[in-house]
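The structure's right below; bear with me while I get my questions together.
Only a single protein chain was left out; the remaining protein chains are all shown in position.
In this document, chain identifiers A and B correspond to the written order of the chains, with residue numbering beginning at 1 in each.
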Amino acid sequence: MLRYLATRLLRALLTIFLVVTFAFFVLHLSGDPAMMILSVDAPPESIKAFRAAWGLDQPVWMQYLSYIGHALTGDLGNSMRDGRPALQLVLERVPATLAITLPAFALKLGLGIPAGIYAALHRNSLADRLTMMVSVAGFTVPSFVLALVLVLLFSVRLGWLPSAGNDGPANAILPIVTLGTAGAAILARFTRSAMLEVLGQPYIRAASAKGLSWRRVVVEHALPNAAIPTTTIIGFMIGTLIAGAVVVESVFAWPGIGRLLVASVANRDLAVVQVILLMVAATMVTANIMVDVIYGWIDPRLRSPGHVAR
Amino acid sequence: MTPPLLDVRGLERVYQARRGAWPFGHSVALRAVDGVSFTLEAGRTLGLVGESGCGKTTTARLVLGLVPATGGEVKIAGQPLPRAGTAEWRGLRQLMQMVYQDPLAALDRRLAVGRQVLEPLIIHAIGRPEERRDKAIAMMESVGLAAHHYDRFPHELSGGQRQRIVLARALILDPQLLVCDEPISALDVSIQAQVVNLLLDLQARLGLAYLFISHDLRMVRQVSHEVAVMYLGRIVEQGEPDGLFAAPAHPYTKALVSAIPAPTRTLSEGSRKRMVLSGEPPNPVDLPSGCAFHPRCPFAAERCRIETPALRSMPDSRRVACHFAEELVGRMAA
Partner (left out) sequence: MSLASRAPGAEPGRLRRFLEAWPPLTLAALAWLAAMLVVAFAADFLAPYSITALDLRARLGPPVFMGGGWAHPLGSDELGRDVLSRLIMSIRLSLLIAFFGTIIAATVGTAMGFVAAHFRGKVEAAILVLIDFQASMPFLIIALAVLAFFGNNMILFVILMGLNSWERYARITRGLTISANEQGYANAVRQLGASNLRIYGLHLLPNIASTLIVSMTITFPETILLESGLSFLGLGVQPPLSSLGNMVGYGREYLTRAPWIMLCPSAVIVLSTLSISIVGDWLRDRLDPTLR
């Protein structure tokens, strides 16, 4: 088990390293940030000065090495727009993003999983069909459409909720609902198919034939086994706690990381984009490792030594 | 003197396996086939038996050249086997073919079976296009199918019929050697006998040589002119079937033979108690020292742990790889 974890950790670090390298080279090979930030008709001297100040006049591989070197000491560069350390800039926005993604995550789990389980247990009933129809919306309706429709309904027509900004808790409701319902729909569909697959297995029939009450069969046998594939999806959702709100934050003008990313991308603010990419990669990778640990705990097949995971 | 059809010497296939996940752990050698030698003449059948994992299927693949050997050599009609994938190797397909355990998997489920029977003719550009269909139908009829089966799809045929299609496809190139890897294990018992009879009939008519691989000892006894018993990648006993099954020399063969359920065992086969092997079949990566069988052998002695026995000939042309073969003839228990 320990060896398994160590390998996963190593792969995780490799992924992060790849992401950082990828980000660095893509961003550097794509264009001249000096021109972007300073505007096209800035005098050549100030462009040169800017480039020298940011080390942009050095060859690419030297910039890469110095970036890595600084990164390992915690210095991830400064924003080119306002000069503050990029890491600080990004970290400032994290609470705002989490303020909507965490409640949304709770909503996804609280709404999606029970709905999926219920639908699976009452297959082909009205409730099942209804749940499935609604859940289809999860992956056919884009988040911005859902967001705008909700705004249209609750802000414009009914005037109940504010549509933008973050003056108070009421502002958070629509973003949370947008994020949560889309994810809940996907989770419901997935949980349902995982449960259906488990319920069709011979051991469920055997458990029932042994004389266990249906409730016990479901709780003790079906749910734990269905939890295994569902954990992967939940893990992915945890991984997107930081990154998943890009579009929603833009629609609601919510000052989180997503908006910062879009703005930095439009402004070619290299350091900030790199830090965000790194943070997203780190979150995804951590979530994956957590999923693997939980797998190792839930799925007894993985606990025995010498077993190949997945 | 013409060389034998198939001449295998010291054949080895070693896989590099990894113990523990990268970058921890170390590399270990998995000796799937560890020095196997035999010859096969035209028109004869060599039966290869053993438990799962003993290396029989790997030997079959090595003989056909589907897997490259890491040691030893294979000679077909006196010529060394060309490397797989080369044009010479592909040309050699006309000489040797394979019959599979699962005929449904061996057939393309999307194509009509007749089309698959004639595919080898297309691949090797034999005959004119107009003649090919006729040849395919003729081949199908000679294996016991009818012309109207030509347009059927594999899932529309029974298991026995599918295996006949696989045979027809293998035989349409008029090969001399057929490697049969568990050809009847997946079939119903009643069909097994039919297919075996068909194989014997084809051998008589066409002079085919068979390398017949199976774990079903009774079947092997019926079809083979010679039987070789494999254990952990090595041949431990080899000889003609009746003698081998009546009076096995190697302890492993004794155990296998004693496990055959035999309501009609004849008296000449001696009183036979069931000989049960102790322990688990070992991991081929962790080969025991000396004789590979010694941890489970009821007759094992100190010498068995130290020295690997070679396959040597006994007076009755039986070949055994055991230090104590002469003393153990006829004995069942220590």
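Simple rule for what comes next: a contact is a pair of C-beta atoms (placed from the backbone, for glycine too) under 8 Å apart; a residue touches a chain by one contact, two chains touch by 3 or more.
Everything numeric in this text was worked out from a predicted model, so none of it was measured.
**Student:** Out of A:10, A:107, A:121 or A:141, which residue would touch the omitted chain in the full complex?
**Tutor:** Candidates A:10, A:107, A:121 or A:141; residue touching the omitted chain: A:141.
**Student:** Using the touch definition from the top, which of A:19, A:96, A:204 or A:218 touches the missing chain?
**Tutor:** Checking the options A:19, A:96, A:204 or A:218, the one contacting the hidden chain is A:19.
**Student:** For the chain that got dropped from the picture, name the residues of chain B it touches.
**Tutor:** These residues touch the chain not displayed: 64, 66, 90-91, 93-94, 97-98, 100, 102, 105-110, 119-120, 123-124, 166, 169, 173.
**Student:** For chain A, which positions touch the chain that isn't shown here?
**Tutor:** Touching the missing chain: residues 11, 15, 18-19, 23, 26-27, 30-31, 136-137, 139-145, 148-149, 151-152, 156, 197, 239-240, 243-244, 246-247, 250-251, 261-262, 265-266, 268, 273, 276-277, 280-281, 284-285, 288.
Operating definition for what follows: only the chains that are shown with their structure count from here on.
**Student:** Where the CA atoms of chain A average out and where those of chain B average out, how many Å apart are those spots?
**Tutor:** Here the centre of chain B sits 54 Å away from the centre of chain A.
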